[in-house]
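Below you'll find the structure, written out as C-alpha cells, and then a few comments.
A single protein chain has been omitted from the complex, and every remaining protein chain is retained in its original position.
Residue numbering begins at 1 within each chain, and the chains themselves are lettered A and B in the order written.
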Amino acid sequence: MIEIENVRKSFGTLEVLKGIDLTVNKGEVLTVIGGSGSGKSTLLTCINGLEPINAGKIVVDGTEVHAKSTDLNRLRQKIGIVFQQWNAFPHLTVQENVMLAPRKVKGMPKAQAAEIASKQLKHVGLGDKLDVYPGRLSGGQQQRMAIARALAMSPDYMLFDEVTSALDPQLVGEVLDTLRLLASEGMTMICVTHEMKFAREVSDRVAFFHQGVMAEIAPPADLFGNPKDPELQKFLAATH
Amino acid sequence: MFNYRFQWRQAWARLPEMLDGAIITMQVAVLSMVIGILLAIALTVFRRSGSRVLSGIATTWVEIARNTPALFQIYMAHFGLAGLGLHLSPYASLLLGITFNNAGYLAENFRGALKAIPDTQTRAGRSLGLSDIQAFRHIVLPQMIRISFPTITNQMVWAVLMTSLGVTVGMNLDLYGVTQDLNALTFRTFELFAMAAVIFYVIVKIIQAGAWLISRRLFRY
Partner (left out) sequence: MLDTALSANDFLFLAKGAGMTIFVTILSVFFGTILGIIFGVIRYQLGPYWSAPLMIVLDVFRSIPLLIQLVLTYAFLGTVLRLGLSGLTVACIVLTMYTSAYCAEIVRGGIEAVPMTLRRASRSLGMTWAQDMRNIVLPLATRVALPSWIGLALGVMKDSALVYVVQVTELLKSTQILITRLQEPLLLLMICGAFYFLISFPVARFGGYLEKRWSND
C-alpha cells in the first residue's frame, strides 16, 4: 500500500505539489491525468525517492520513503519506475540492460539473471531481441525494454511517467498493450498519462491534478461521465 | 658531398640490445597508461565531487600537466623531488613524470566525455536501485571509455614517445637510452638512431592497429 499524506514539494519558489493526500491499494491501477505543470510527474519521482519532499510523508508498505533511516536502494527494488524517455543503456545488449540491476543490486548469479531477463523480455514481446543493442530498436521497443528492465527486479509497484509521450503515434499502441497486460495480471500501478481512452479502460480510479492539487479522484466512469470540478470539465472538453 | 660511408651492419648487430630496450619502453608506457587512466578517473570524480579541496587538487594537476612541457614534469619528478629529499631512480622518475602527464590529459578528456552522457542515464540506474557508485561504474564509465577511446589511444602513443625523455634524467634501459649508450660506444649516430626510429614507428603502428581491433571488438553498439 502506498500512503501519501499532505505532501508538499517546491522547486525554488515554485510550489509544484500543494498538499497531496492519496492512498493506492495493492492490486489497484490508478491513472493520473492533468495538464502540464500540474505536478503529476513530480509525485512519481517523489514516491520513488528520486526527489526529496518539503513536507508531509510518503509511506510504502510501512516504510517512510524520505526518512533518514530508509535504505532507498532497497526500497527502490520494490518500486519500479519507467520514464517518458526510456534511457536504454546503449553499451549493453537488450538482455544485459535487463540483467544489470538484478545482478548488481540483488547480487544474483549471471545465469539466473539472464533467465529472468529473457522471461521478462518475452513477456513484453521482445523475446527475439535479446542480443541486440538498444540503438537498433524502435522507440516503442526500447520503452518496452525499459518496462522489462523495471519488472526484472520483481517490484510490488510500478510507476509509469508519461511512457508514451515521447513516442511516434504509431508506436504508442504496443506500449499501452504492455501496460494493459500488466494491469490484467494484477500489478499495482500508478500511470501518469495523456491517453484518456487508456485511462478509461484500464484504471480502477482516475485522479485529476491541477496546479499542484488533486482536484478530483473517482472511478473512471464517474470521473469521465460526470466530472464535478470545473477545471476538470474544461480539461476534458479540451482533450476531446 | 656523399663521402659518408654508412655502416649498417654495425648497427644491425646491436638490434637485440635495442629490442630489449624497446621492451622496457613498452613496459614504462603501459604502466604509465594503466596507472594514468585510474588516476584520471579519480581526478574526474574529484572534479565532480563538489568538494572545493578535491576539485582544487584535481584542477591544479590537470592544468600543470597540460600547460608545462612533459620534460619539465619529468625533471620535477627527478630533480624537483630530490630537492625535497626524495631521490627517485631514473626509471621511477620517468614513470612518475609520464603518468602525471597521462592522468592530466586524460582527465580533461574524460570531463568532456562525461558531458556527452545525459544525466538521465544515471537517474535510470538509480531508479533501478543501483547506488551512485554502481551507476557510475556500470553505466557511465563504460560509455565514457568509449567516447574517450581515440584519445586514450593517442595518449598511449604519446606515452611511448615520451619514454625517450628518460635519458635526460639518466635512464638508460629504454630504447632511446640504449641507443644513446650504443652511440657513445660506436659513434654510428645516424645508423643507430635510424634503427631506433624504425622500432618506435613499428611500436606505434602496432598500438594503433591493436586499438582498432579492440575498439571493433568492444564497441559493437
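Keep in mind that, in the parts below, a residue touches a chain if its C-beta (ideal position, glycine included) is under 8 Å from a C-beta of that chain, and two chains touch if they have at least 3 such contacts.
In this text, all values refer to a predicted model and were calculated from it rather than measured experimentally.
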Q. Which chains here would be touched by the one that got left out?
A. B
Q | Chain not shown: contacting residue from B:L31, B:I57 or B:L71 | A | B:L71
Q. So that we can see where the missing chain sits, which residues of subunit B does it touch?
A. 1-2, 4, 63-64, 66-72, 75-76, 79-80, 82-84, 157, 161-165, 167, 176, 189-190, 193-194, 196-197, 200-201, 204-205
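Everything that follows uses one rule, which is that only the chains that are shown with their structure count from here on.
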Q: Find the geometric centre of each of subunit A and subunit B from their Cα atoms only, then give the gap between the two centres in Å, rounded to an integer.
A: 47
**Q.** Of subunit B, residues touching subunit A in the complex
**A.** 118, 120-121, 123-131, 134, 138-139, 142-143, 146, 219-221
(Q) Help me check something: in the complex, which residues belonging to subunit A touch subunit B? (A) 48, 50, 73-74, 76-77, 80-81, 83, 85, 87, 89-91, 100-101, 104-105, 133-135, 146, 149-150, 153
